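Structure incoming, see below.
Heads up, one of the protein chains got dropped from this complex, but the rest are sitting where they should.
Up next, subunit A:
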């Protein structure tokens, strides 16, 4: 495995069973707040079992005692006792289930919140590689499997073990050799359990992964719905889905067949043991080594073993599922976030920042790819200066921008702000200083207000109004509920230009010291563009800015221009200079077709 700190959704290493159990065990810290409740419910469960067992004993007493002796008072007394025991049993069951309901659900919610917090800390590189459906299935399906195990599987595992051991001890005391015989039946049970557990473990993991695949495809379908519709590719997607759903089905059937086989065996073993007891016991009785009464008592007790053993199949299945679910959850939790505050990172106050941004020999390579995208970038943006990055499609301009708010970390060289290496600045301080607008405006299905104040939750109405005015996005006030209107998912209910203007408003809200804008005006019509440009020019006057630009009109915003070609900065200067002296620059930006179009390509 390469030393990659962002984790990989690849299949886990072999022999996962011990690791799975360890991972399950590691989740115990989430049980700690409920330890008292858990002890209580375990005691209640045991006591309820005891009370449940006592009721038939009392009934037997009644029948043998007062009724046989025609003792009415005794009948009432013991009948009352039976009633009391019955009520106690019910109350104990109530206590167990009630406390279970809060502890198991509470623990599930805590793990989920922690998982989410961790996912938010993991860098963009992690999210590039992991399919969101896989993350979702961990946060939802796997956690509910864990919850079921903690509320039922684990409890019954303990209860049934206790019952089993208690009954076997009673049986041994009743009759040693026959008791040993029953105890020996634990050996085949153990062997069956082991084999079943191993097979089921693999199937359970496969099923959970496939659930993630299905979730991924569903999410992707909903995302790409317009594209799917535009091409009428519903049947193809339905086929693809059918494939994944069928895989899930097949694994489900496989698991069911395994469970069926094991459950039937868990049924057979105690039955056969009972048969052997019968033959052995009858023989002993015939030799007067055992009374009939003793044999009856022995067999009756032995019958109590059937349920605990029978349920073993289900409990083991539940446990294995919980173990693989714990694995999948820990895989995410164990991935250390690679972009974090360095020890001793400085907070860098806004007022202390002049805004000199320097790229010093910066190289960048996406994890898992051999080719660097950026090589030895040397670039300085002076305080208050606006620098435009120009280059052909796919040359790495957007990647370069994403290094500034540290969405990715450089793989070589360093970026400094007023001489501070970005990696030595506190992450939240850095991101507070930088305002970003991406090439694709990311909007969430929340209110416009919430979308705008993403980075400044405490912005006031005037600030928001100013930002909207700058981005020519006053249309937001005319939406049916004004700024409280929920924009559809990804803002798709808005036009491309509207979305882009909102994203721009968001970037400038809170007056960042450093603006990083990726082709911020690409989706605007000429008129709006001119208005936004004029407004933006005022903001840019005292803000350090790095812009990606595709069009000559936007270049006018910049004081200087840098040409990015093949991952390197090949020219820096004023627009008119470069236009006059650098043919490659002219080729990328010139409105008129260049005489040699073959030279210029993406």
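The rule is short, and it goes like this: a residue touches a chain if its C-beta (ideal position, glycine included) is under 8 Å from a C-beta of that chain, and two chains touch if they have at least 3 such contacts; residues count from 1.
One rule holds for everything that comes next: contacts and distances are computed from a predicted model.
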> Looking at UniProt, which of "Zn-ribbon domain-containing OB-fold protein", "ABC-type multidrug transport system, ATPase and permease component", "Glutamate synthase" or "Cytochrome c domain-containing protein" names the chain that isn't shown?
Replying inline: "ABC-type multidrug transport system, ATPase and permease component"
> Which residue among A:43, A:109 or A:534 touches the omitted chain?
Replying inline: A:109
> Which listed residue, A:189, A:348, A:524 or A:540, touches the chain dropped from view?
Replying inline: A:524
> Of A:360, A:440 or A:559, which residue touches the hidden chain?
Replying inline: A:440
> Which of these touches the unseen chain: A:183, A:245, A:535 or A:572?
Replying inline: A:245
